[in-house]
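Right, one structure below, let's go through it.
Removed: one protein chain of the complex. Kept in place: all other protein chains.
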Amino acid sequence: MVFPMNDSSCIKVGIVTVSDRASRGEYEDRGGPAVVQYLSEVLASPWEPVLRLISDDRQLIEDCLIELVDRERCSLVVTTGGTGPAERDVTPEATAAVCERLLPGFGEEMRRVSLQYVPTAILSRQLAGTRGQSLIINLPGSPKSISQCLDGIFAAIPYCLDLLGAPRIETNSDRIVAFRPKSSS
Amino acid sequence: MVFPMNDSSCIKVGIVTVSDRASRGEYEDRGGPAVVQYLSEVLASPWEPVLRLISDDRQLIEDCLIELVDRERCSLVVTTGGTGPAERDVTPEATAAVCERLLPGFGEEMRRVSLQYVPTAILSRQLAGTRGQSLIINLPGSPKSISQCLDGIFAAIPYCLDLLGAPRIETNSDRIVAFRPKSSS
Partner (left out) sequence: MVFPMNDSSCIKVGIVTVSDRASRGEYEDRGGPAVVQYLSEVLASPWEPVLRLISDDRQLIEDCLIELVDRERCSLVVTTGGTGPAERDVTPEATAAVCERLLPGFGEEMRRVSLQYVPTAILSRQLAGTRGQSLIINLPGSPKSISQCLDGIFAAIPYCLDLLGAPRIETNSDRIVAFRPKSSS
């Protein structure tokens, strides 16, 4: 894991844990660290995490996503938690509100992948979208599901960031083979 | 099938047949009875059906869904019919209008399951969403498709109702094994 601060080719990744209980300290945040661990294993190019831990409050989530994209200049922002059907789950609403366009294929594929493990995967409302040159992706809360979902979609993320004009990222090809169409490489 | 009227752990299930012709008596409603039959076989806990038969009129459908959720206190409401691309098919529009949040995984999975039987499954616009503590699900009109769709999603319904704060339901595990994550049981 490399965290150079002033390298223009280093991408910043916002990692937002959304959880009432974790944000009150009632239990340890396990989602955020699971995302950091995953990215440490998968990314081969320099990156810097920007971590946040907030409650399931729609306005807070929106403000946090906007801050990470517009001020912190994170090229990739992933949330963990708050995507279920319960009343307090508002991460997808907040994400949709700050995104300029949604990419429905991410949510579809993450549900399809998760469905191979648990039938309740269809309850997840997780989505992805873009704001400016940044990609925002909702992940589930559980570390195991986070890993399963990211395995299902990560090969498409480097090229997506290319298309958005974000810095180029590379992956460890023994974990994830990033796909870039020939015409774009 | 058990229909106790004043048991707090008995859930009410709204079953709405949406069909111009069936509502005019031009042919027999086969969708509604197919849903009743399915639930009779699958539900192991007490439940009470609340049956409706209405025409493909968006306002009527909206009023009916609101009545079943807000007044009748149905924890689960399923519609049958009116989800295709034809002009008179307006069940998804009515459903989206009365739901507070949509659960896209239900529609995706029902189409994916139906697609194993007929290629025209992609034409279905069926969706699901929540209103208050109730789950509303659009099913197709044909009895066979109803059964195929419910088989594909039913394992997730009990936990979804748990998350919404509805009464706990149990299934006959020889038909459907309801999935509840360990942390929530």
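Chains: A and B, in written order; residue numbering restarts at 1 for each.
In this section, a residue touches a chain if its C-beta (ideal position, glycine included) is under 8 Å from a C-beta of that chain, and two chains touch if they have at least 3 such contacts.
This is a predicted model, so every value here is computed, not measured.
*Asks:* Looking at B:D57, B:E93 or B:D151, which makes contact with the chain not pictured?
*Replies:* B:E93
*Asks:* Using the definition of touch stated at the top, determine which of B:S75, B:T95, B:S124 or B:N138 touches the missing chain.
*Replies:* Of these options, the touching residue for the absent chain is B:S124.
*Asks:* Tell me, which residues in chain B touch the chain that this view leaves out?
*Replies:* Residues 84-87, 93, 104, 107-108, 111-112, 115, 118-125 of chain B touch the chain that is not shown.
*Asks:* Pick out the residues on chain A that sit against the missing chain.
*Replies:* Touch set of chain A with respect to the missing chain: 101-106, 108-109, 112, 130, 135, 153, 155-156, 159-160, 163-165, 179-181.
Operating definition for what follows: only the chains that are shown with their structure count from here on.
*Asks:* When the Cα trace of chain A is superposed on that of chain B, what is the rotation angle, expressed as a multiple of 5 degrees?
*Replies:* My answer is 120 degrees for the C-alpha fit.
*Asks:* Round to the nearest whole Å and give the separation of the Cα centres of chain A and chain B.
*Replies:* Chain A and chain B have C-alpha centres separated by 32 Å.
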